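To start, the structure under review is shown below, and the notes come after it.
The complex appears here minus one protein chain, its other protein chains still in place.
For chain A:
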């Protein structure tokens, strides 16, 4: 696409009467949407940025004052904030890694021709279609000590000594690990679907050529599937990282411990303690982390499309 010259812009504004009419109509039609977007989307973002420089405690009747960067320095100095960052990082890496691995192989499997393929393609969506909270409640039952499904199954398989009855969610490490498993179970289908869509666009001729050259299963995967699927993989990974980084709802089922994720901590600061200034600062810090990820993602996408 060529860059329009300045004269081009000016002349395009000086459209013939009909063109001008169209433009006016377009603007009028757009305005309500723009207004609503501005009011519900842009305005709160700007507002939270401004709030983050204020001391703004809603519930103790104290005065509102401008405090500059104090909220930011307080958040950076907050032990809980770093613990929650670490837990979020663990959750993100662990879940996205496993979802990618499992999702990739399920996609490969579902890409094969076999009886009932359509059925399996359909039911694999079920965990993903479930409400996060419902999923959390279900896994909370599975993790109950004593009569919970996990303890019972492990006892039946003799993987757990008969007398032992561990409390799976008694430490924040345990909670992070088991919440991750619940998330992997739920979100792997999403990964599978994205990768399956990518797989279907791969030309069969590449594989035929590879088979003629004597490539085996793993070689085909490594030299054809993975590189060809890269754009889809990158999209899938980035979308999941963005999702996993914001994890909140599933954790609230398992624990009242807000340091298990940055979003949980931010939520508590905003809507339980009503430190709106500090919560805004916290939200902006994590937004910047996510922005960095997005920049990396766009770069990778660009590099990828240049390669093609």
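One rule holds for everything that comes next: contacts are C-beta pairs under 8 Å (C-beta built on N, C-alpha and C of every residue); 3 or more make two chains touch, one makes a residue touch a chain; residues count from 1.
FYI, contacts and distances are computed from a predicted model.
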{"item": "Name of the absent chain as recorded in UniProt (options \"Nitrogenase molybdenum-iron protein alpha chain\", \"Gas vesicle protein\", \"ABC transporter substrate-binding protein\" or \"CoA transferase subunit A\")", "value": "\"ABC transporter substrate-binding protein\""}
{"item": "Full-complex contact with the absent chain, from A:58, A:181 or A:293", "value": "A:58"}
{"item": "Hidden partner chain, touching residue among A:25, A:42, A:153 or A:226", "value": "A:42"}
{"item": "Residue ranges of chain A at the interface with the undisplayed chain", "value": "1, 4, 9, 12-13, 27, 30-31, 34-35, 38-39, 42-43, 46-47, 50-51, 54, 56-64, 74, 143-146, 165-171, 255-259, 268, 271-277"}
